[in-house]
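First the structure, which I've put down as structure tokens, then a few questions once you've had a look.
Complex shown without one protein chain; remaining protein chains in place.
For clarity, chains are labelled A, B and C in written order, and residue numbers in each chain start from 1.
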Amino acid sequence: MRENIIGRANVEDTPELKAYYKDLERYEAGALWTVANKIEPWAPQSVSVPVLWRYNDLREHVLRSVELVSPEKAGRRVIYLNNPGRRDVSAAVGWLYSGLQVMHPGEVATAHAHSASALRFIMEGSGAYTIVDGHKMTLGARDFVLTPNGTWHEHGVDGNGSVCIWQDGLDIPLVNALEANFFVVHPKIQQDESGYPVDDMTRTWGNPGLRPADSKWSKGYSPMFKYEWEPTYDSLRKYAAATDGSPYDGILMNYVNPITGGHVMQTIGASMQLLRPGEKTKSHRHTGSFIYQVAKGRGYSVIGGKRFEWEERDIFCVPSWAWHEHGNASESEDACLFCFNDLPVIEGLGLYREEAYGDNAGHQSVAA
Amino acid sequence: MRENIIGRANVEDTPELKAYYKDLERYEAGALWTVANKIEPWAPQSVSVPVLWRYNDLREHVLRSVELVSPEKAGRRVIYLNNPGRRDVSAAVGWLYSGLQVMHPGEVATAHAHSASALRFIMEGSGAYTIVDGHKMTLGARDFVLTPNGTWHEHGVDGNGSVCIWQDGLDIPLVNALEANFFVVHPKIQQDESGYPVDDMTRTWGNPGLRPADSKWSKGYSPMFKYEWEPTYDSLRKYAAATDGSPYDGILMNYVNPITGGHVMQTIGASMQLLRPGEKTKSHRHTGSFIYQVAKGRGYSVIGGKRFEWEERDIFCVPSWAWHEHGNASESEDACLFCFNDLPVIEGLGLYREEAYGDNAGHQSVAA
Amino acid sequence: MRENIIGRANVEDTPELKAYYKDLERYEAGALWTVANKIEPWAPQSVSVPVLWRYNDLREHVLRSVELVSPEKAGRRVIYLNNPGRRDVSAAVGWLYSGLQVMHPGEVATAHAHSASALRFIMEGSGAYTIVDGHKMTLGARDFVLTPNGTWHEHGVDGNGSVCIWQDGLDIPLVNALEANFFVVHPKIQQDESGYPVDDMTRTWGNPGLRPADSKWSKGYSPMFKYEWEPTYDSLRKYAAATDGSPYDGILMNYVNPITGGHVMQTIGASMQLLRPGEKTKSHRHTGSFIYQVAKGRGYSVIGGKRFEWEERDIFCVPSWAWHEHGNASESEDACLFCFNDLPVIEGLGLYREEAYGDNAGHQSVAA
Partner (left out) sequence: MRENIIGRANVEDTPELKAYYKDLERYEAGALWTVANKIEPWAPQSVSVPVLWRYNDLREHVLRSVELVSPEKAGRRVIYLNNPGRRDVSAAVGWLYSGLQVMHPGEVATAHAHSASALRFIMEGSGAYTIVDGHKMTLGARDFVLTPNGTWHEHGVDGNGSVCIWQDGLDIPLVNALEANFFVVHPKIQQDESGYPVDDMTRTWGNPGLRPADSKWSKGYSPMFKYEWEPTYDSLRKYAAATDGSPYDGILMNYVNPITGGHVMQTIGASMQLLRPGEKTKSHRHTGSFIYQVAKGRGYSVIGGKRFEWEERDIFCVPSWAWHEHGNASESEDACLFCFNDLPVIEGLGLYREEAYGDNAGHQSVAA
């Protein structure tokens, strides 16, 4: 790792130095110049690789888990996405976990709480629900729901619903890396009836430009636990009529905590993005790790010089500092990408940086 | 103003003291004990009185102004509401101004800016619009629009609209009292075409739980300049399904700045309130001055022991620390009250205080 | 008040209009164009006038109050400063009150609380103390102490001290104007022994760049109730070594709430300012009302074109939007000005505006 540049380490091994390094080891110490260039890189080099997970590939395997394990034995029947560069921490990209969970009508999962923050994005089925700290929410396809850090939460599917599959997104790898993860099983296995009306948090907090006059909320996450698809899609189209959009992202809106106007949770942000018919964005790169799920339509993304074709319900990731651009393959329909990411961490710690791809009119050349 | 209570001033005039007071006057000074009990009252005693302004009374006079003065001569054709206790400062209550403005199709008002913050609530007519710093907004009945402190703004009615009347609410008396009011006529009399799409600010910022990902806004007021009636009423009904409401106010939501979750402007707050069919609230009182406009339905309010019957488009005020309660006169329809107030000032300066009316099951006795 | 300018009211009285105005009065209303130019001035025109109160003039009168009234009868023996333009609200300038209070050794004032925020700046004497919500503070000359909005507070002078005089500064006129003033006498007349060490709040919060690790404070005012002269003067000199200072104010530091870095109280800000030997500042003007007390040295200020010579313990005021500049009359000693003001109100409500005096090298011409 020697570099012949002023300010960088460039020390040749000598017998004397090797002996010195041995001495240092005895005191749980080392010489910085032996690792300096490695631990102070010129720019981030992600160990995650870009991956596309096709729903067509995974769906049958997700469904097979129902035959193979009971929910009681498995805890939850989930197939998680395992980035080839992050198998040691079971992450889909960076420090983010993603899994596909399946539940049959009438099933209920046990209630628990953990320090990790979680979200769900519904892929298919009807009758699913989630209960967060006593607040029950009904869930349809493309709805987005939070189960934040420290909350009691449980999932289920009504007896008269259909088989449901959703994506679970969590920061488990990050919270483990920070050595701050706690897990508790609910003492009664299931939460009690709370008396809150169904969907009360969205009805209370999910209103445009209005807020209960006597509202108090000081927790670090959004009280609007559920963000429904229809008003979300409607918002994107309204905003599209008022903006030129971003050259890199088209029409991109963040899901926000209505109390602060900021990210929905302290460690995970989420967005929904609309690519207009025929829209092809330019490439840029930035710090932070990103998991996308195709909410609508079909298209492609070029990530780190590799092209991935996607359609509805496919999942793909963009590692930190990887060039990426997106395209809508349809000339008549819009395409929508749901995304969750670690931007609250990256921004909150002052580590966000962004760069436009300058060459080739902003488009990467794609490896053959 | 003598009071025989420990800690209060209780000094009798004597010839010696009178001579002393004369001496002090020569040095632009006085003896505190001669004014202490007056300037340190036990509780606020508003100089404003409760008033109900009936739209039926005022409408014809507002319309007459069109015949009597030209917009060029008058600046704007506005009838302002003059609280009997606040005629010296042309206030409707406390330090808040209110006026009813009329405009005919095809008329335009000149553009200007001032340190005072302003709002409009549309009473009747079609085709009205407001332009704030280049952002044009179309306005229908019961829409609520901001023209904040320091913004260029102008109003007009389209040639194919109808006669429009709206309520203007401002903090002119407050800003004058604070000796901080500036006024500028726009150098071109009318703002230029800006290129912003019509209603862009509401389409951009008026979305439930979503916000443009690259948004930046650091001004002290809401970028969502217009709050439309339909989503507002819809929000109240959704919230009503999730809450028991307030014993004093029924279903009360504040219009908020989506960036902060707080008040829409730095000096004026606003709310919309729904009284359910047959709902009769209990009395309470609090600091701050309030102007209500009936947005929907009919009912009554008891303010300071006096009962006022109101119907749609009527305006009434509640002075600081006056007991007040509201009732919906219909058993089948809900009633809605728009309100603007000085709560951002009162709360921001640490002066908010509230008290429930304890006697008589929470209801004031009304003077015969 | 007619003005022949586009956008301003310019309506001639006619018999018809006069009749119309009469009609409007019957409905507690008026025509805006009859008052518009008055209530929407081009710029603020303060009703306060610049005044200098010489300590030499006032001191004997302050001391005489001791012979003339007992503390029991007077509540407190205070001579308040009465701006000729603000006698109706007993203000020294704008909405700020100022008074000189005297106490003899062994005297104690009764404890009370009010919605108004208060401060004291010690002028002379030894042995004074203030108790705020149980926290006792010893006070020497030029110490600055807060008794914020809603706190129980009482003053006294130790039996072995000397006659003490201090300036009291309050926002009583503002809180009265906002109709939000409450006053309570302490139920036990005097606060109980609290067990807090003397001067604990300053020892806890008055440390440079350090703060108790487990500290919690969410009130709207600074927990550092007392700001002592010596570290204040020391800070000014340190800062003077690191800055060129302001052309308008020399070396100007705000007293701050260590929790927020902002103003010490929600309605009153305070600062200490050092004019270097021979320093003569340039004129500027801004919104907000200001009361100065000379803490050290002698010099002059030109306010609104009038020159005032001051020396230690003199008090003077600068009304809103009045041009002002200051000069240190000594070529060898520095001069210090304590100041309190309504900047938290003006800034918090978005009403601060500032302008440099451009003519005559930045210096006003002084009326002969």
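By our rule, a contact is a pair of C-beta atoms (placed from the backbone, for glycine too) under 8 Å apart; a residue touches a chain by one contact, two chains touch by 3 or more.
These numbers come from a predicted model, not from an experiment.
Undergrad: Which shown chains does the hidden chain touch?
TA: Even though it is not drawn, that chain still touches A, C.
Undergrad: For the full complex, which residue in C:64, C:104 or C:238 touches the chain that was left out?
TA: C:238
Undergrad: Residue by residue, what part of chain A touches the chain that was omitted?
TA: Against the missing chain, chain A presents residues 5-11, 16-17, 20, 23-25, 27-33, 35-36, 39-48, 51, 53-54, 57-58, 61, 64-65, 68-69, 72-84, 89-90, 94-95, 97, 99, 110-112, 114-117, 149-150, 172-173, 175-186, 189, 220-221, 266-267, 287-289, 319-321, 342, 344-346, 348-353.
Undergrad: For chain C, enumerate the residues touching the unshown chain of the complex.
TA: These residues of chain C touch the chain that is not shown: 196-197, 199-201, 203-214, 222, 224, 227, 231-232, 234-236, 238-239, 241-243, 246, 249, 252-256, 258-261, 271-272.
Keep in mind that, in the parts below, only the chains that are shown with their structure count from here on.
Undergrad: Make each chain a node and each touching pair an edge, then name the shape: line, ring, star, complete, other.
TA: Here the contact pattern is a line, an open path with two ends.
Undergrad: Name the most central chain, where centre means the mean of Cα atoms.
TA: B
Undergrad: So if I superpose chain B on chain C by CA, what angle comes out, to the nearest 5°?
TA: C-alpha superposition angle, chain B on chain C: 180 degrees.
Undergrad: Would you kindly state whether over half or under half of the residue numbers at the chain A/chain B interface are used by both copies, giving same or different?
TA: Since more than half of the residue numbers are used by both chains, the interface counts as same.
Undergrad: Relative to chain B, which chain's C-alpha centre is the most remote?
TA: Centre of mass proxy via C-alpha means gives A as farthest from chain B.
Undergrad: Chain A to chain C: how many Å between their CA centres?
TA: 53
Undergrad: How many angstrom lie between the centres of chain B and chain C, each centre taken as the mean Cα position?
TA: Chain B and chain C have C-alpha centres separated by 30 Å.
Undergrad: So which stretches of chain C touch two or more other chains?
TA: As it turns out, chain C has no residue touching two or more other chains.
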